[in-house]
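Shown here: the complex without one of its protein chains, the others still in place.
On to chain A.
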Amino acid sequence: MTVSARFPRRMAALIAGTLALGFLTVGAHAQDLTIQHSKGVTSVPAKPKKVLAFDLASLDTLNALGVEVAGVPTARFPEYLAKYGSDKYQKVGTLFEPDYEAVNAAEPDLIIVGGRSSARYADLAKIAPTVDLTVDPKDVMGSVKRNVQLLGRIFDRQAEADARLAKLETSMADLRQETAKAGKGLLVLTTGGKMSAYGPGSRFGILHGEFGVVPAVEGLATTNHGQAVTAEFILKTNPDWLFVIDRDVVVGRDGGAAKKVLENELVAQTTAWKKGQVVFLDPVNWYLTGGGITALQASADQIAKAVAKK
């Protein structure tokens, strides 16, 4: 072994040491907040200036709290977040694939991941303080509350955060009173001509858990892609309410595809279809920004409106 062969390793160790020291001094900053999140504990500067949001739910909440972010992924934004599509906001990759070069060059004070981007936490955390605000499907409202309050704390918008949460909780309490007597409901997601059902505890379980819709079926699998079902199954289940998420709309294809799949002689026999109690949920709010404060409020309002009509 010659010196030259060993050199890079020593150099690397030296650099690593310096970096570690650097992080230590940052960590000792007086105004830092210690944030507990699903991937651990991160020290975050109070009122960070440059924020990159890789989680659309958190982006929704930040937007609702009036906090400006610097960078967002390239994504299909719902209408109320449409402005983030403009060039004013730096594009830092996609939900699944951060553009690490761009993230690094942006020198952010805080990076927020969650849901689809959660898997990239470890890589992003090396670049800047990162928090993972993934919503726990087993405790949706609990984690949403925590996330909204957390963001309120970091950006010093606690009053707004509390007000928004209080409004949402009132809406949901009202909604639960209505749904309790509305009959049983089944949530179906359609994609590419196929259907899958989601029950309590699944990624869309909030429909039953928090919004109080009585499930029409027990024991549906809680896997990410739901439980593949047929028209016969829906007829047998015969729900009073059918809640539909048209995934193809989210990816911008085949508008009305869900209707085409569901409009058949068997589903037409169900109570839900006969009574016109089929609710096409806003797929963006459920599929992309689910867990954001605006999205949740809109979802609660949509179902409340549908149920109240009857």
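We take it that a contact is a pair of C-beta atoms (placed from the backbone, for glycine too) under 8 Å apart; a residue touches a chain by one contact, two chains touch by 3 or more; residues count from 1.
Keep in mind that, in the parts below, contacts and distances are computed from a predicted model.
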item: Among "Spore germination protein", "NfeD family protein", "Twin-arginine translocation pathway signal" or "Iron chelate uptake ABC transporter family permease subunit", the UniProt name of the subunit that does not appear here; value: "Iron chelate uptake ABC transporter family permease subunit"
item: For chain A, residues in touch with the removed chain; value: 191-195, 221, 225, 227-233, 235-236, 247-248, 250-254, 261, 264-266, 269
